[in-house]
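This is the structure I have questions about; it appears just below.
Note that one protein chain of the assembly has been removed; the remaining protein chains are unaltered in position.
Entry: subunit A
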Amino acid sequence: MNFNTLINPVYDLKQFKNINEAYKKNELAYLEQYYSKYYFVNLKNSMEDLYIYQAPNKLCVIGLAPAHPLLQRSQDQSSSGHYLSNIQSIEYDAKVKSSINKKSIKAGVAGWIIDTNTRFEHEKELLQNKPFKEGYIAIIKPKQENSDKSLSHCFSEDRYKLIRNLT
């Protein structure tokens, strides 16, 4: 370390070659550096699947999974409004409950809502246009700290693609 490198650091791109290749294949691949991806398959309400991104601190970000009806080409923008109004009902619950009642949404992981996506207020389209990043639905703190137990009913990305016949 000489004085120059103290104020003008040098970066060796060779060590990032593999990352570059992986990231170029899938522009959201970088998320895997920060989250473990799980998928919740909703067997009761057909296809209303959710992704669950779990951070190292155990917090879970949930959002619409690829097979979700709202993300299919046939849907138009207005249906996100209806879906989002359902989210109002989980906003005020202390706990996320599973329910057959269409007014609330099964979250995929039991726990407490820490934060919801406040951008939906003015940018409803985020839900359908950018579901995997800016369009996440809520952040949940799982009741059970051990992921093996709290997410035992979920699937990895590869298995999920198999189950739902996705590429």
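Going forward, contacts are C-beta pairs under 8 Å (C-beta built on N, C-alpha and C of every residue); 3 or more make two chains touch, one makes a residue touch a chain; residues count from 1.
The rule we apply is simple: contacts and distances are computed from a predicted model.
Undergrad: The complex lacks one chain in this depiction; which UniProt name from "T-complex protein 1 subunit epsilon", "DNA-directed RNA polymerases I and III subunit RPAC2", "40S ribosomal protein S8" or "tRNA pseudouridine(55) synthase" does that chain carry?
TA: In UniProt, the chain that is not shown appears as "tRNA pseudouridine(55) synthase".
Undergrad: I need the residue numbers on subunit A that touch the omitted chain, in ascending order.
TA: On the subunit A side, contact with the omitted chain comes from 1, 5-9, 11, 13, 16, 19-20, 23-24, 27-28, 30, 33-34, 55-59, 61, 114-115, 117-119, 126, 130, 133-136, 139, 141.
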